[in-house]
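Removed: one protein chain of the complex. Kept in place: all other protein chains.
Presenting chain A:
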Amino acid sequence: MYERIREKLGILADAAKYDVSCSSSGSNRKNENKGIGDAEGSGICHTYTEDGRCVSLLKILLTNHCIYDCAFCVSRRSNDIKRAAFTVEEVVELTMNFYRRNYIEGLFLSSGIFKDADYTMERLVRIVKKLRQEERFNGYIHLKTIPGASDELLHEAGMYADRMSINLEMPTETGLKLLAPEKSHAEVKKPLKYIQSNITQFESEKALIKSVPKFVPAGQSTQIVVGATPESDKEILYTANAFYQNFSLKRVYYSGYIPISNDARLPVIGSQPPLIRENRLYQADWLMRFYGFNVREILNDVHPNLEADVDPKLSWALRNLDQFPVDINTADYYMILRVPGIGVSSALKIVQARKFGRLYQSHLRKLGIAFGKARHFIRYADSPVQLKEYEAGHIKGLILSESKSKYQKNALNQLSLF
């Protein structure tokens, strides 16, 4: 008797997994009604897939029936696959039972488009409404915005969801038109804008009246598929940057395209997904959001692509050696942040610790910086007298030879951030 529901879950989780977003943080929904769940604070990864991705949400499609035929998508109507659809009750029950057992932080619900946009969106809204109102569920809900859905439905969805997202899919309009002629970036921008303005409005009301209900408290995100179409990293990152700025997005996700189709417009099945490139894009994205870098410093016409062998921060430093060495004991926090091998938390520790006395090499090592990498770019209390200035190629060579074995082992896989 379990077979039917198991099969459905198999199909609809499988079809949903290519949406890489796993975030379950950034909301502030507290369990105030002695109901169940709490989406306050940072999200939790309850397990990791064998490819090392965080599992924090039950990520499923309501259905994989779809009237569209986007070439990059497994659910496209011309694809000969098994189709299934959950009922509203099934999704609610799965979510509640997984949540109560501490398997998940909440639900990530998306769907193929069946009949039309509003019909689909209306179903999705019915599910989240039931979770919030009948089950008093305060866990995290990430809801996909269905392009073309009416403002009324989007508004209602926003009253229940913590995060909403709608995917750009291809980094440029040209790329998108090539693979999904029925779609456009314009229809992604419209709902993003609508929800953004609602968020702003709710926030300004909240400043005046305390009891204003929440509206998409964890904000909006989008996903860009990398490597399906021939855009440069610069085009990808500039698009991401524009969307961060114009729509106040919380996250842009980059998803290395995994070949799932024999379509001649796409990389052939079996070719390696561009995982290093994807990782480099995430690193560059972090530099923009947390390290005070301008996108033009990272990529520009002279330097349109991220390198595979060095991370974007090191790459920037090597191209800007005139800004180094940075004196750990006196430099501005933001300049310390720009040193390869020093992350946010060690930079903070450095500026705190140096108030108590000058910092030596031994301190720096203990504070958790990647000293082997950083040493080429910094001065500290006992730094050796340097007779000649090294040039970029030489430093790069030194760093790469020291970290070579590590790099090679990970070559085909995702690397960690910095």
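Just so we're on the same page, contacts are C-beta pairs under 8 Å (C-beta built on N, C-alpha and C of every residue); 3 or more make two chains touch, one makes a residue touch a chain; residues count from 1.
Throughout what follows, contacts and distances are computed from a predicted model.
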Choices "Putative DNA metabolism protein", "Carbohydrate ABC transporter permease", "Sulfite reductase" or "RNA polymerase sigma factor" - which one is the UniProt name of the chain not shown: "Putative DNA metabolism protein"
Selected residue (touches chain absent from view) among A:35, A:292, A:372 or A:397: A:35
Absent-chain interface as seen on chain A, which is shown: 2, 5-6, 9-10, 13-14, 16-18, 30-31, 34-38, 40, 44-55, 58-59, 94, 97-98, 100-103, 136, 256, 258-259, 272-273, 275, 349, 352-353, 355-357, 359, 363, 366-367, 409-410, 413-414
